[in-house]
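The complex appears here without one of its protein chains, the remainder shown in place.
Order of writing sets the labels: A and B. Residues in every chain begin at 1.
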Amino acid sequence: MTSPTLPKLIGARIKRREDPRLIQGRGTYVDDIKLAGMLHMAFKRSDIAHGRIVSIDTSAAEAMEGVECVLTGAQLAEFLGPMPILTPFPAPPHYAVATDTVRYAGEPVAVVVATDRYVARDAADAIQVEFDPLPVVVDPDRALAGDPAVLHPDLTNILGQTGSNIALYVPAGTGFDPVAGTVDNSAIDAAFANAEVVISQRMWNQRLVPNAMEPRGVVAHWEPGKDTLTVWSSTQNPHTARNTFCGLLGLGQDQVRVIAPEVGGGFGAKINIYGEDYVACAVSRRLGLPVKWIEDRSEAFVATTHGRDIVADLEIAAKRDGTILGLRVKLIADIGAYEMLLTALVPTLTNGMLSGVYDIPAIRSELYEVFTNKTPTDAYRGAGRPEGIYFVERGIDMLARELGMDPGELRRKNFIKPDKFPFMTQAGNQYDSGNYEAALDLALKNANWEGLKRERDAARAEGRVVGLGMSFYVEICGIGGWEHASVTVHADGRITATTGTSPHGQGHETTFSTLLSGQFGVPADRITIVHGDTAMVKAGNGTLGSRSQVSGGTAIMNAGEKVKGRMAEFAAFMLGAEAEAKADELEFVDGRIQLAGTPSIGKTFEEVAAFAYMGAGNAAGAGMGYPEGGAGLTDEAFWEPAGATFPFGCHIAMVEVDRDTGELAVKKLVAIDDCGTVVNPLIVEGQVHGGLAQGIGQALLEGAVYDEDGQLLTGSFMDYAMPRASDLPRFELDKTTTVSPHTPLGTKGIGEAGTIGSTPCIVNAAVDALSPFGVTHLDMPLRPELLWRIIQGGAQ
Amino acid sequence: MGQVTVTLNVNGRNRKVTVEPRTLLVHALREQLGLTGTHVGCDTSQCGACTVFVNGQSVKSCTLFAVQVEGDAITTIEGVAKDGELHPVQEGFWEEHGLQCGYCTPGMIMASIDLLNTNPQPTEAEIRDGLCGNLCRCTGYQHIVNAVQYAAEKVKA
Partner (left out) sequence: MIPVEFDYERAESLDDAIARLAATGGEGKLLAGGHSLVPLMKLRLSEPSSLIDISRIAGLSGIREKDGKVEIGATTTHHEVQQSELLRRLCPVVPEAAGEIGDPQIRHKGTLGGSLAHADPSADMPAVVVALGAEVHIKGPGGWRAVAAEDFFQDLFTVDLGPDEIIAGVQFRPLRSAGYAKLHQRASHYAIVGVAAALDVEGGVVRSARVAVTGASTHAQRLPNVEELLAGRPANAESIAAAAAVAGDTLEDVNVDLHASEEYRRAMVKVFTRRALERAAAR
């Protein structure tokens, strides 16, 4: 096999091949799928946050015309066991539909199956449920103490405790031995003993609602007689869905086909496999008919996993010259009522990010995950990394303010230096590569940092409330294990490639066809990328954690390289008599396979492809020879990076707060992102823009707010503020390029970057703006009233 | 409750749908006429994914009953391209990478066309304000703004 070559189209702004269907309304999303005889499901959900189910009266619902069946959680549990999760820690049983106790408002208690979506909703509303209410746990500090209730009294947690709301306890950092489970605090204690200055702050990274614009949906179709199940699901990882369906339904992986059609955004919340999905599969199998369920937005607010929600008690020990000696943090993650697929894992990623881009010699973190009577949390764009970076970057900013240092210079002083990579942080991650000073310098230059400072000071002199903020981020990409790809060159010279990554807006069809186009020297429009179908894609781990280019792209290129090598052998055989060509001397250029340096000696791509499928028998019949190894041009590859990649970047923002109202406007946002080699800048910029908007949304607008009864007060777009076009400035983007040693192209991943950097950047800018009023920290979201109170001199 | 027959002109063709009075226009379009390009993204009239034209004006088809638009002319995303030629706004969305997952896109395109119908040469601020009835979670809106600017330029030229 020849070594992978860098495709020549890398770095070109290629517009997306996905778009023609999507801009004409021709994409097929789950709700667009209609099958003969298809039934519709609707769920009756708990309107209280914690209580025992006393009785469920389904008689009125069952009497309705068009209602096929009504099943309570207890009835479902007779043929559908508790849902699987992918984390290795002790977890409570969690049924798709509550069997005897509800633990969050919105938890399903019964399902209706009917001939029509409207009838199903009518019937679900007609179900009467009587609850015996239990005390509601909403405050994570109180949850930690088991107050006022314990959600899962029968669970024995990782600490061996029963009767506790602690789902997980994970220490990390310097002196923690994960094998022995021991913690040596001498280094961190010494850091704080030697500190000349200590920053100490409680910070909350609030709960968010992911809100992909397409709510979730599923169509499950069990075919009796064939004994196969086909499931269309709005998911980020169809193979994981298939595997979990098989596990819970007792079916073989050859019997279940999961298709992710067009998926209208995921942002991590469509990694999880949900109760509604399992119920649809089980009900379809029971009835022998296809079943559809489409989530309403109002349902999505309570029924789709939330993100973030973690409190940090952060301390930083430093010297007066700005040298950071140590960082200590206690984290409490409010994970809601149950553990979903990766719920317990996400906050542990926060533990791993606590070194940020800094060379911090001693770190101690202790993470508690606690159950509360809220919607369960799971991955949300960034998944653990934004939380960690937020805490560190807020802490660094507080330290700069305390020391009177420029925030850029304090950062520069503590950066991990370029010659120290690969660098093992005290938080336990090995960073692959980085050049943080280069990104800082470019950000300072592009933003005109010194000029902005003068602008801010001049504005302040006029009585305006203006602030400047900076943040630096690093993130982990390429996690999530191996990825699979296959490449087939057909007899007509066209190419089909499959990928186990499963896009929902990331443009894989464009990016991956670009890679193959460069690799094979044929136009991209002769290449089809197949994804999101477990019957057509042999294996995969989905699109999540910014892994698709790193893992999926490399797998595709490796499979391509194998096929290319075989194709070169066919070409060499064809050319052999006239040129004594050797396979490794052939180049694939402009639709030809030819001798490097002597382009006249070669064959067209199509000629070679056709010959490859001729087969030895036909060749012999035509009086021709045929190379060893037989017919065909198809191969596959599994690929797993040797280590995670660590993209990074620097963001700078200027904000202005309306003195009268507290409304904050982002006046400027400069983002420098370094994701290694950029394949398609258009797509990368789109990823950064979207991430910036989500990060700014968290800083300024978004928040899942619960009342003391566990009711979600921000349960619709009427109260949960999503960023709109008018809430955002025009972003100013640029990049540095520090390649990863772990990927052949030097790519690192970009999907989550913008989300991670922008949130602390905006909060740092807001704190700067309000620093004349004595503020050193603000918790998000930065609602106008909060800022107004500070300007008024009142309490926060 | 009984069913009623509603006559509409959809994308230039006269169509009949038989619906309940409570059938939302978006459901009639999607489920009876198979025009699934119009999407549902919320239930409180904020997201704009369901935007279609009724008699030439953008409306949220999730907040209208099909019976209300009897006899009206409806344009959905499927009717925007003419004779296989993309509308300048569609072209702008493609050229400028104005979409990612594509779910908000049909509504966003309809709202953008309406915006340019009312204000053919909008400023960036006017574009951002004019799209306040549509949510996009993927793009951060910048490429959408670029797409509308592209279309405005193209129409001017």
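Observations on the model:
Note that in this section a contact is a pair of C-beta atoms (placed from the backbone, for glycine too) under 8 Å apart; a residue touches a chain by one contact, two chains touch by 3 or more.
Keep in mind it's a predicted model, so treat the numbers as computed, not measured.
Within the complete assembly, A:117 is the residue of A:94, A:117 or A:257 that touches the hidden chain.
For the options B:17, B:59 or B:109, the residue in contact with the chain missing from this view is B:59.
Taking the complete complex into account, A:296 is the one of A:47, A:223 or A:296 that touches the chain left out.
On the side of chain B, touch with the chain left out of the figure occurs at residues 1, 4, 20-22, 24, 43-46, 48, 51, 54, 57-60, 62-65, 67-68, 70, 111, 114-115, 118, 130, 132-134. Across the interface with the omitted chain, chain A contributes residues 117-118, 121-122, 125, 296-298, 660-661, 663, 701, 705, 713-714, 717-722, 727, 783-785, 788-789, 792.
We take it that only the chains that are shown with their structure count from here on.
As a whole-number value, the distance joining the C-alpha centres of chain A and chain B reads 29 Å. On the side of chain A, the complex with chain B involves touching residues 15-16, 18-20, 22-29, 31-32, 34, 117-118, 211-215, 262-265, 267, 296-298, 504-507, 682-683, 685-686, 688-694, 716-718, 722-726, 728, 730-731, 754. Chain B meets chain A in the complex at residues 20, 22-23, 27, 30-31, 35-44, 46-47, 49, 76-78, 80-81, 86, 90, 93-95, 97, 99-106, 109, 124-125, 127-129, 131-132, 134-145.
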